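Right after this comes chain A.
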Amino acid sequence: MEWTLNQKVSLTHSESMVQFMNLHYRHDRTPTLQHCRWAVLLIVSLGLSACASTPASSNKPTITAATAAEQLTQARVAFERSVELGFAWVATGKQIRRAELALANGDVQAASAAAAEALALANASITQAQTESTAWQTRGPFQSAKPSDQDP
Partner candidate 1 sequence: MIINRVPHCVVIALAIFSVTVPGVATADPVADRQALREYYSQRFFDVPLQAHQDGAYALDADAREQWLELEDFPPYEIDVDEGADLFTTPFVNGANFSACFGDGAIRQDYPYFDTTRETVVTLEMAVNECLLEHGESPWPFSSTEMSAVVGFIAYASRGATVAIATPESAAALNAYEAGKQYYLSRRGQLNFACSHCHIDMVGNKLRAETLSASLGHVTHWPTYRFKWQALGGLHRRFQECNSQVGAQPLDLQSEPYRNLEYFLTYMANGLQWNGPSTRK
Partner candidate 2 sequence: MGAKVKIRGKIKNDIAEIKSLMPHPMETGTRRDTDGALVPAHYIQSVTCFKNDQQVLQAHWGPAVSKNPFFAFKIKNATPGDVVRVEWLDNTGDTSSGELTLK
């Protein structure tokens, strides 16, 4: 569809989006680029519609000092596990200290957020330990290295 300056027809939102997508149809070098444009359109539309909907209210439990402390304990346990496995991360320890400080200062929200982050980091490091228990064999120029379909 050719775009000319003389066209002054007012288009609906979706029509103008479609026209935008077809604008440089012939100039897209590969079908992939065309598909990319449609994918972008789809994603943007979905994103916009998601934003339009009202978020569920009051589904989250209220954070108290007790819940934050519980989260911190869980994070500590996971961190200790990662240390045991030999795959502890510096960031996990930092977040735990942050949570401890926030809890000591009475900032329950910050403590909860930091503890949740610490737990996520600790769990990721544990996953790393589990994956690496076998993945190491695929690396290096050594003859024992097994080719793997995972990235090296």
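How these were chosen: all candidates are chains of the complex that A comes from, given by their letters.
As a convention for this text, a contact is a pair of C-beta atoms (placed from the backbone, for glycine too) under 8 Å apart; a residue touches a chain by one contact, two chains touch by 3 or more; residues count from 1.
Note that the structure is a prediction, hence the values are computed from the model and not measured.
Candidates 1 or 2 all come from the same complex, and the one touching chain A there is 1. Contacts from chain A toward candidate 1 in the complex involve residues 83, 86-93, 121, 124-125, 128, 131-132, 135-137, 139-144, 146-147, 152.
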